[in-house]
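Note that this complex is displayed minus one protein chain, with the remaining chains in position.
Up next is subunit A:
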Amino acid sequence: MKPEFIQQESPANGRLQQDALEVPEGNDTFLQGVKDCLPTLLGYLSIGFAAGVVEKTAGLSIAEIAMISIILYAGSAQFIAAGMIAAGSSASSIIITILLVNLRHLLLSAAISPYFRHLNPLRNLLIGSLLTDETFGVAIQKSASRKRISEKWMHGLNITAYLNWFLANIAGAFLGQWISSPEKWGLDFALPAMFIGLLVLTVMARRKYLLDITVGFIAVIVAVLVSILWSPSMGVIAAALIASTIGMVIEQWK
């Protein structure tokens, strides 16, 4: 009798077992995603805060800052937008520059895609819409020991980072009303310092020091040369394409 009973229940049972496999040790929950986001919160709070100050001093209203942090949600792009709006650049040149700088998301999104194969395109759209350098960095570290990343965990991570960013921008915007020049306070250095931190953390986590530092140096040289000889917005793209290709070829040889 008993095996038959199990047989009858097998669809639900199978699903249960699969769920159990996807949730080992309660490690892949939404709440765990929130927790795994915590170590990055203060760093991005300070960067979001600096972005809010810079946006405010560039002449954006609080409502505009709320809008940009909610629907654009990209640190480097927001600093660039603020700078170019203050400089009186045309709408089309601002949008094209941001497109080029944010093309790197193509590569982040592609790099993380193998871990979300278990989701349909619509659910992948939701994962990708809040993907940032920060959440990518945390997720890639999480992926080191597994073949897939939990959807709930990723939403926990993404949404926490998103809310933190919005609040930091608004706080910076309010304080920006009393700061006339953010440069005086070194706040314009928040963005390069953030990239320095992310770069060092990524290299140290991968433990391929010689190879990664070589790739980094090549990227620096290409980025500077292309920026000066051609255009700064192409510099990042050219550096990414050339340096990554060289890194791949060197690793293949070894």
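Some observations on this one:
Throughout what follows, contacts are C-beta pairs under 8 Å (C-beta built on N, C-alpha and C of every residue); 3 or more make two chains touch, one makes a residue touch a chain; residues count from 1.
Basically, contacts and distances are computed from a predicted model.
The chain absent from the displayed complex carries the UniProt protein name "AzlD domain-containing protein", chosen from "Spore germination protein KB", "Cytochrome b/b6 C-terminal region profile domain-containing protein", "AzlD domain-containing protein" or "Polar amino acid ABC transporter ATP-binding protein". Subunit A residues in contact with the hidden partner, per the touch definition given at the top, are 39-40, 42-44, 46-47, 50, 60-64, 67-68, 71-74, 76-77, 81, 85, 91, 94-95, 98-99, 102-114, 116-117, 119, 121, 124-125, 127-129, 131, 133, 136-137, 140, 183-204, 206, 212, 215-224, 227-228, 231-232, 235-236, 239-240, 242-245, 247-248, 251-252.
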